[in-house]
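One structure follows; several queries about it will come next.
Left out: one protein chain. Kept in place: all the others.
Order of writing sets the labels: A and B. Residues in every chain begin at 1.
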Amino acid sequence: MLERIARDRIATLFLVTVAVLLAVGLAAPGFLAPRTASIIWSNGLVLMLVALGIFPVILTRNIDVSGGSILGLSAVTLGLSLNAGIAMPVAISMALGAGIAAGALNGFLVAVLGVPSIVATLGTLGLFRGVMLITTGGEWIEDLPEPLKMLGARSFAGLSVVGIVAAVAILVVWLFLRSRRGRWVMVTGDNRAAARHLGLPVKRIEFLAFVWAGVMASVAGITFAAQIGFVPNQAGSGIELRAIAALVLGGVSLLGGVGSVAGVVIGVIFFTSIDTTLVFLKIPAYWNDLIGGAMLLGVLLIDGRLRIALEARDRAARYRRGDQTSSTTRKLEDAA
Amino acid sequence: MKRYLMRWEVLLLGLLVLELLVFGFINPRFLRPSSMLFGTSDFVQVGIVAVPLTFVIIAGGIDVSFASTVGLCAITFGIANFFGLPLPVALLVGFATGALAGLLNATIIRLTGLQPLVVTLGSLYMFSGAATVLSGVVGANGYEGIGGFPAAFTALGYAQIFGLPMPLFVFLSFSAVLLVLLHLTRFGRLVFQIGQNENAARHSGMPVARVQMLTYVMTGVAAALAGVMLSAYFGSARVDLGSATLLPAITAAVLGGASIYGGQGSVLGTIIATFIIGYLQQGLQMSGVPSQISSALSGALLVLVVALRHGAALLRDIIPVRTRQID
């Protein structure tokens, strides 16, 4: 049983999510409607994009906690340039440019200078937020133009433009990780020295992972601005923690090298479902942090214990002599 | 002699003097003894958490949850006081909350074997949530916080001891104790050795788990101390009392010489770094830079410091001067 839960995290998490939703549905009729699914999807978009960005960074055994600040920085870049009368495609490119630059700075610090990723991104978390506050002078940006808000409104088949962008991003990451170069990201996190030995450009891989995280955080920033129509001071703050929590929940190992896109998606959906449920059950908003934090710690605790149990098994398998054939024929591809 | 001159702490002290001179040049009022002395009350809480945080980092861990532990302890202390418990008991409640918070972090890290950063990020989030919920329980709103402390207590926030403002006195005496603990005792030696090589420490039979746990508990207790002190200083306990200490405290520890990989660090360095960061923020504010931005500059400073230290290490590798022998 333990083996099944741990090895097939995604299916287990999916079942838990469905169970939670059904339970709420029983308690509060009217919850189980297609509308709810659509709400969960659009509520989870920003988190999904940030999580998809951090995902490759964590696969390389680094961490990026500056995502929320990059989100804010990009949203402000977009908002200020739109309100200054710059055309939307140009403004969006500028916002993406801000994300690329921010990600490149993180990547430079970590991959080139060798600064521990947590220190580097904790620093840039403050730095990017500071730059954002300097550019806005501490003011909120309001009255964003209608065309931008249209991106966040449902248009095709119940999906918004930003929703479709997110779906494409999921597909891209999935395809990439299946490719030969995508494997490089996984193995770099699994054993960096070995990856270097086998001739992989580890520094470039790490650098690009951070740039990707920056790009996705800025797409999340654009989505955020489009969805709510204004940019508050604290836009995106704390979302990196939720993204990391969702990733861990979805079976992505913080020790690098292990994780799947399906896990990321279901992890994000699980978190968003819980939030949506809290709103639906009219639990006061100030409980959110407590519940979110407790859930994250709970997940970490369970995850850590499971991992330790699995490692003990792998270890036992290594020391079991004589009957190797039986232990080796098992299919272990989704091991995590 | 050269050995002492080249120490990182001496360099830091030089940096501090330079900084004071520059700000004094821009604005002579900055160097008035009274403003320099009483200005410290605005930032010594950073040092109070940064010094035990230095222990955590040296022993190979990291804690970011202290930033909300400060608020949580202030709130439990405020609530205990609100329900009419005598002041010593209320203080005990506050400090016990801090110790428990540290214990919880250490236990989860121990049980899961996960990186301490991730675990304490989770508890950073949860502790501030818990503080918010608790302050909601007694009907306090976020801006005013829980007040109603005895006048004798709030007066402490502005009291002076040996001519020093109370917060500064608390910080200096607290750090002096920790300085001795880290650099002159067996416990301090264990903290260093565990951080330098956890495997070797385990193979030598050292109580790795217990020492690491103590460092987290110390940080929790220090966060409680900061929370209580800030409550006295502001006259009310608020959830967000410690949120502005997160980056500056980590910066102070790293700038003070602590290596994020463990095994290196100095209490004295962290103390000096606290003053560098604190006076930097104050100097900027007195030169007309808004406070929001000056605190964000701590982030920039952190990035700069580690980039310089690692950049320098990189240069050393390219131009080999290190004496590492291979037989």
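The criterion applied here is as follows: a contact is a pair of C-beta atoms (placed from the backbone, for glycine too) under 8 Å apart; a residue touches a chain by one contact, two chains touch by 3 or more.
To be clear about the criterion, contacts and distances are computed from a predicted model.
Undergrad: There's a gap in the complex where one chain should be. From "Aminomethyltransferase", "Nitrite reductase", "Autoinducer 2 import ATP-binding protein LsrA" or "Ion-translocating oxidoreductase complex subunit E", what does UniProt name that chain?
TA: "Autoinducer 2 import ATP-binding protein LsrA"
Undergrad: Indicate each shown chain that the hidden chain touches within the full complex.
TA: A, B
Undergrad: Given that one chain is not shown, which residue among B:T54, B:T112, B:Q193 or B:S236 touches it?
TA: Touches the omitted chain: B:Q193.
Undergrad: Among A:V110, A:L200 or A:A217, which one touches the chain that has been omitted from the display?
TA: Reading the full complex, the residue touching the unseen chain is A:L200.
Undergrad: Using the definition of touch stated at the top, determine which of A:R35, A:R154 or A:R315 touches the missing chain.
TA: The missing chain is touched by A:R315.
Undergrad: Go through chain B and note every residue touching the omitted chain.
TA: 184-187, 189-190, 192-193, 196-197, 199-206, 263-264, 320-327
Undergrad: Going by the touch rule given at the top, which residues of chain A touch the chain that is not shown?
TA: 179-180, 183-184, 186-187, 190-191, 193-201, 253, 257-258, 311, 314-315, 317-319, 321-322, 324-325, 327-329, 331-333, 335-336
Methods note: only the chains that are shown with their structure count from here on.
Undergrad: Where on chain B is chain A touching in the complex?
TA: My answer: residues 62, 64, 108, 111-115, 117-119, 121-130, 132-133, 136, 247, 250-251, 254, 260-261, 290, 292-293, 295-300, 302-303, 306-307, 310-311, 313-314.
Undergrad: Within their complex, state which residues of chain A touch chain B.
TA: Per the stated touch rule, the residues are 63, 65, 109, 113-116, 118-120, 122-127, 129-131, 133-134, 138, 238, 241, 244-245, 248, 254-255, 284, 286-294, 296-297, 300-301, 303-305, 307-308.
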